[in-house]
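For reference, the structure I am asking about is given below.
Just one protein chain is left out here, and the rest sit where they should.
This part shows subunit A:
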Amino acid sequence: MLHTNLTHVLSKDEHSKLLQENENVMICCGRMGPMCIPVYEAMEELENEYPHVKFADMEFDLPDASVIRDLPECRNFAGLPFVVYYKNGKVVKATSSIQTRDQITAILDEHFGKNN
């Protein structure tokens, strides 16, 4: 399990339950590494600002993380973490490698809207 304060997704079942129960989901699939930690930290801070978005993580090396690793949207990715944004269970955006809080916020605003 990753050492973050985010909701941990540990299996394929938990992943699909999360998507069923939440309209807007952001999942960061990575390790506790240099490019991943800044993304988790930004997500932890954004949780309060975006209550209409569910923020979760998934350990990249879990066999069940294939639900993210094998997504067509991640086919060309070669940098951790893989971050996937879902709306109503559908992928609306995916990013590879480190992202700043501003880059993440821009994606959240575009696809899920700002918190009113």
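One rule holds for everything that comes next: contacts are C-beta pairs under 8 Å (C-beta built on N, C-alpha and C of every residue); 3 or more make two chains touch, one makes a residue touch a chain; residues count from 1.
Operating definition for what follows: contacts and distances are computed from a predicted model.
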{"item": "Omitted chain, identified by the protein name its UniProt record gives, among \"Thioredoxin reductase\", \"Sodium:proton antiporter\", \"Carbohydrate ABC transporter membrane protein 1 (CUT1 family)\" or \"Sulfate transport system substrate-binding protein\"", "value": "\"Thioredoxin reductase\""}
{"item": "Option from A:Ser16, A:Thr100 or A:Asn115 whose C-beta touches the chain left out", "value": "A:Thr100"}
{"item": "Hidden partner interface residues of subunit A, rising order", "value": "31-38, 41-42, 45, 75-80, 95-98, 100-102"}
